[in-house]
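This is the structure, below, for whatever I ask next.
One chain of protein is taken out of this complex; the other chains stay put.
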Amino acid sequence: MTDVIAPEAIPAPRPPRRPTRHTARWVGVTVLVIAAGLIAVLATRPPTTTTEVQSPLLGHPAPRISGVTVDGKAFALPRAPGTFVVVNFFASWCVPCQTEGPDLVQFAFQHHKSGDAQVVSVVFDDTVSGARTYQATLGATWPTLADHSGDLALNFGVRAPPSTFLIAPDGRVVAYLVAPVTAADLDQLIARAKAAGL
Amino acid sequence: MNGTLGHTGVLLGFAAAVVGILVLIVGLVRGRPDQLRRGRLYAPVILLGGIVAVVAMQRALVTHDFSLTYVADNNSRSTPLLYSITGMWSALAGSILLWGITLGIYVTAMVWRFRARADDQLVAWATLVMYVVCAFFFGLMLGPADPFSHVSGAIPPDGLGPNVLLQDNPLVLFHPPMLYLGLVGFTLPFAFAVASLVTGRVDEDWQGETRRWTLFAWTFLTIGIVLGAWWSYQVLGWGGFWAWDPVENASLLPWLVGTAYLHSVMVQQRRGLLRVWNLSLVIATFSLTILGTFITRSGVFQSVHAFSTSVIGPLLLGFFGLVIVVGVGLIAWRGDRLRSPGGIDSLFSREGAFLANNLLFVLFAFVVLLGTVFPIFYEALNSGSQVAVGAPYFNRLVIPLGLGLLFLMAVAPALPWRKSSAAVMRGRLAVPACIGVAVVVGCVLGGITGIEPLLAFGLGAFAAASAGRALVLSVKGSWRSARTAGAPPARAALAGWRGLVGRANGGMVVHIGVVVLAVGLTAATAFGQRGTVVLAHGQTGTFAGHTVEFIGTRVVRTPSHISQQALLRVDGGAVFTPAISQFGIGTRPVGSPAVDSTITSDVYLTINSVPDRGGAWTFGVVVQPLVMWLWIGGTLIVVGSVLSAIPGKRRRPTDPVSAPVAGAAPPPVADLEPEVVPSTEVPDARLSVGAGEAP
Partner (left out) sequence: MRSRRFPLWTLLGVVLVVALLIGSGVFSSSPPTNAQRAAAIESVIRCPSCEDLSVAVSTAPAAITVRATVRRLVDQGRSDQQIEDYLAARYGSAIVLEPPTSGWSLLVWALPIAAGLAGLAIVVVVLVRRRRRGSAALDADVRGPMVDPAVLEERRRFLTQSLADADAEYLAGDLSDADYLSLRQRDLARLAALGDAGPPTEDGGPGPGAGIGAPTAPAATLLAARPAEAVVASGGAKARRRRRNRWFLIGSVACFAAALIVAVPVFASGRLPGQTATGSVSLSPSQQVARALDQAAAVEDQGQLGPAAQLYQTVLDAHPDNEVALAQLGWLEYRIGQQGSSATLISDARTKLHQAAVLDPGDYAVHLYQGTLDLQLDKNAPGAVGQFALFLAARPPATVVSQAAPVLRQAYAAAGTPLPAGIPTT
């Protein structure tokens, strides 16, 4: 007698499970993650108008500041000037330089009395005569170097005017500013440097 | 008054967009076709709002109404009329206004074109997406990028005037509008892509229906980019035309992905393949236009072109993120419907070539995007130190990709669909390949060295010959069909023009244009020479085989600027006048170059330095061969696009490459040589039967 197997006992053949392809989902997730990273970084960037910026010179001795002034006289700053020095690269056509000019005059006047800081200007990408007129109109009493060859700008790594460097009495560069400075900014920086023991 | 009018216009546009969105949502969700029909009526209202705002802005600019901040910042009493008009898009807020009105034009045109299908869900969803984009941009103008804000305080007597670089050249009238017509135009295929995903109707040929719109947008984007390069060359004074500037890259990215899309769509129409690719490409194109807007306007990227910083950066990034999330999400959701019914039968076929094309273009776009954003990333990861990514990086990575694309351009037009064999290809590409190798040999014999230029010239000749072959076959096919249809010989000869229009033939003309442009680009960058000549009045100097004679100087005064010009005679022929101009007072003098352009080379003259007292002037001379080929190539590309939009002989998208044109007598069987053995003597009689027009 053959065994009759009841139909219900035979398990119905299950269709083979098609391996579900998650390719679309994986690719989608990857794209979303990359996009999210991109957006996160881009959204948190400050716009490119900050004042104080990095320079490879910070903390290092400043390059030699010497040359001919716009009046044709020789000028040289000692390696360790003994006072704070504000080196300001400018041009007569540069509108932000015109903004910060009066502040520099005020700063120079105040610190001339106390004797702890001086200003030196350097012409950047300008004619000597134009720069001379500009400084005279401003009432600048400090030396303005002509920098005919552009080497001074190169050694300081100046890209565009106005660029201002603050040099400590021992000759090291302590700050680099690329936006128009105010007298208050400079005083603050000097105070910060003095507090750091310079 | 202008400000109020402008605000009204912007508000009208924004309100119309928002109401349109609501009406369409009601119609779609509740399934009410009458609402859908009503929803499309808001498109002209958006356009009207845009027009009112533009009229207000132009009126303010032309009448020098300095009560508006925008006019005070970008216009002055001495600005000529032309530059007052173009002042509308010279700065950030106005450029958003231009974007807004372009959107208004496109959405109205779209609604009008698809008016017969206004109650179709697909069209309604597409209109909805367009309304959302309109609402976003008009919304930007209501808040952060308000072009009609009033000056705070007293109304200034005179304005600052436009950026000096933007008042130098009348091209500023054309370049931004053309560029925006291109960039904004990609919103339409994106809207349809989203609509098709949402409604699940991914099989319909919405790509075919929107093909001309996409082509239109692509053409104008190409014009915009080429005009931008030309402007850069004519105005900026460094003698080059592409600096891999972030803003230039921002316009190149959508172009690259859009070109990939235009090609890849053909595979979907022909065989239903690459659906996910096409949807991804069109969504990516639109997202890249938004990212490009961000790059140009956010202030995060330093660029000579960038607009000033603004708070709209995060908003644009947010919109970009939204677009990406929606796009990726929709594709992932509808993934199962997007499965292709077939696969690529063989990589060595036109489908395979288009797939390779997609890969190359996407990789190209990836390189450009990575190079543009990497400095930002680097600074974020290493605070304090920076890295620059400039032309040397891009050139090194992009040139092999470009050469690969040239190779594809050569091979693909001759590749049949489905599957190909070496025998077929050998026969078809023999002549183009000979031409390519002959060009390389000729260049080497002519003393040209450098593997990149040689490869570029050789592959370019190969590609141009291949495209030429396709065109010749197509024209011959048209002749044959005209003769078979019984036309007299003269008429039949003229009927050959049909072989030049239509998608494939226009595409071949575009390819030839691309080759011409690539050859010009290679020659100009690889063989350019730069130098200076120091000349006193009356002296003649030589540089790189050209003589420059300093004839004299001239001072030109206009209300807006003073120009010191130098008159130079080049090669004893015409006189050219490079100049240094001063706009206003206390601004930086701007140099303008003068160019002696001939078909073989350009002599580019600038004034580098003027002596304080009488003495010798220093002139910069840049001699670059084949620069004019760039502009000729660009023109050919546009001509080819226009040809491509003209309907050719109507043919099913699924006809094979070499099929006879409809109406021609079927080829007699004896003509078809049953050449079993692969040999190069496969008689071209078989091939000359078919017109070259691909589906």
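Note that the chains take the letters A and B in the order they are written out, and that residue 1 is the start of every chain.
The definition used in the following text is that contacts are C-beta pairs under 8 Å (C-beta built on N, C-alpha and C of every residue); 3 or more make two chains touch, one makes a residue touch a chain.
In this text, all values refer to a predicted model and were calculated from it rather than measured experimentally.
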**Request:** Based on the whole complex, identify which of B:Pro156, B:Gly404, B:Gly496 or B:Gly584 touches the chain you can't see.
**Result:** B:Gly404
**Fill in**
Full-complex touch with the removed chain, picking from B:Thr63, B:Asn395, B:Thr558 or B:Thr600, is B:Asn395
**Message:** Among B:Ala93, B:Ala126, B:Leu355 or B:Val475, exactly one should touch the missing chain; which is it?
**Reply:** B:Leu355
**Message:** Touch as defined at the start, partner being the missing chain; which of A:Leu42, A:Ala108, A:Val158 or A:Leu186 qualifies?
**Reply:** A:Val158
**Request:** Spell out, residue by residue, where the missing chain touches subunit A.
**Result:** 15, 18, 54-57, 63, 124-125, 149-151, 153-160
**Fill in**
Contacts from subunit B to the absent chain lie at residues 203, 237-240, 243-245, 271-272, 302-304, 336, 339, 341-348, 355, 359, 362-363, 366-367, 370-371, 374-375, 378, 381-382, 385-393, 395-397, 399-400, 403-404, 416-424, 426, 430, 433-434, 437, 440-441, 443-444, 447-455, 458, 525-527, 530, 533-534, 536, 539, 541-542, 591, 606, 608, 616, 620, 654-660, 666-667, 669, 672, 674, 676-681, 686-687, 689-690
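The criterion applied here is as follows: only the chains that are shown with their structure count from here on.
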**Request:** State, to the nearest whole Å, the distance from the C-alpha centre of subunit A to the C-alpha centre of subunit B.
**Result:** 35
**Complete:** As the complex stands, subunit A meets subunit B at residues 24-25, 28, 31-32, 35-36, 38-39, 41-45, 47-49, 54, 91-95, 98, 127-129
**Asked** Within the complex, which stretch of subunit B touches subunit A?
**Response** 276, 294, 298-302, 309, 313-314, 317, 320-321, 324-325, 328-329, 331-332, 335, 338, 373, 376-377, 379-380, 384-386, 586-589, 612
